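Some chains have been omitted; the remaining ones sit where they do in the full complex.
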Amino acid sequence: MSTLIIIDQPPYGSWEGREALDMAFSLAAFDQPVTLMFCGAGVNWLRKGQNAGKVGQKSVERNLAAAPIFGVEALLACTEACNRYGLTQTDLLDGVTVTAVGPELTSRYDHVTFAG
Amino acid sequence: MPDRTLHILNKPPEHYRHHLCLEAIGPEDGLVFIENGVLAVVQLPTSAPDRWYALAPDLEARGLIGQIGEDRVISFDDMVELTATAGKVISW
Amino acid sequence: MINRLIEQTETPARAGVFTLVITGAPYSSQAPQTALHFASAAVAAGKKIDRVFLYGDGVHLASSLAAPPSDETDLARSWSEFLLANQIPAVACIASALRRGLVNEAESKRYQLPAANLREPFEIAGLGEWVDSVASDSRILYFHRGS
């Protein structure tokens, strides 16, 4: 069962993105294949240079950088959303693949979900 | 025939995920509008697939039960069957 | 109606067993209500629900302290009764629950909190319960908030 978890909520405004990460890391910990896809305002999780201490939270850059090590198969980002938010490959965290949303993408996974 | 995906959409047309769902639907997929997703029936998007349905209690709550053909209106019993038999289900 | 729909669909092996994941809270979403209607219809149709998993804001459904007006549906109570009557296990994710102030007696003691507020038969457990459903043949349905 391969799983795609989609994050479309922007960073630090709610816990939904973090709870999606927890889901991904849990699947990976049990050797279940999992990929994370960032869509809409969610692509802003992937911008380099976040400093969330200023809003009383922890930045997620380090967690996302560790995703491949923990067994998350891929970090994907929606092409259209990256364009809209002015994110080029150099602005994005390392290891992110930019791709389009569509039936071809979701059909590659047995199980597609959101954290909330 | 490839595995068919059933999409369950509970968000109103203004919501970003409503838009995202419609981008991800293939022409052979099924689509069920529930909760405030049913508000889409007043002006159905061109990207909706042929097989789309809306949940009766949510249509009734919002005064929309008469606005679409009876063959589009499903019950919770129907929804159980659709979700049990689809190749895959995505809840948006 | 049902026959027409089934004709158009396939029937995978896993058709019989559902896991329901509720991530929307009562009052800020319709998710718990929709999920309960769905669950009742599934049980009536002879389907098995192997587990209900509360995640994120969905954990608020497991509160024993909700006291809605008497002319409104008491969703926490309705869900409890349904789970008990059908012997369906229900789990609130521990990380979501602790952050949001939902604790059983054990967690209340562990964190030296003044009380516990987890309603029977809900239990507290980790995401492993959800992973277990993903890895199995269960059909997982999610009930998120709608706005």
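Per-chain numbering from 1; labels A, B and C assigned in written order.
Operating definition for what follows: contacts are C-beta pairs under 8 Å (C-beta built on N, C-alpha and C of every residue); 3 or more make two chains touch, one makes a residue touch a chain.
This is a predicted model, so every value here is computed, not measured.
*Asks:* Would you give the formula describing how many of each protein chain the whole complex in this file includes?
*Replies:* Written as a formula over the shown labels, the complex is A x2, B x2, C x2.
Note that only the chains that are shown with their structure count from here on.
*Asks:* Weigh A-C against A-B on C-beta contact pairs and write down the one with more.
*Replies:* A-C
*Asks:* Could you tell me the distance, in whole angstrom, between the mean C-alpha positions of chain A and chain C?
*Replies:* 25
*Asks:* I'd like to verify one number: the distance from the centre of chain A to the centre of chain B, where each centre is the average of its C-alpha atoms, in whole angstrom.
*Replies:* The separation of the two C-alpha centroids amounts to 26 Å.
*Asks:* Among all residues of chain B, which ones touch two or more of the remaining chains?
*Replies:* 3, 91-92
*Asks:* Do you know which chain C residues sit against two or more other chains?
*Replies:* Those would be 140, 142, 144.
*Asks:* Flag every residue of chain C that touches chain A in the complex, lowest number first.
*Replies:* So the residues of chain C in touch with chain A come to 21, 23-24, 55-58, 95-96, 99, 126-128, 130-131, 134-135, 140, 142, 144-145.
*Asks:* State the interface residues of chain C toward chain B in the complex, per the touch definition above.
*Replies:* 1-2, 4-6, 8-12, 15-16, 18, 30-31, 34, 37-38, 40-42, 44-45, 47, 139-144, 146-147
*Asks:* How about chain A: which of its residues touch chain B in the complex?
*Replies:* 6, 8, 39-41, 101-103, 105-107, 110-114
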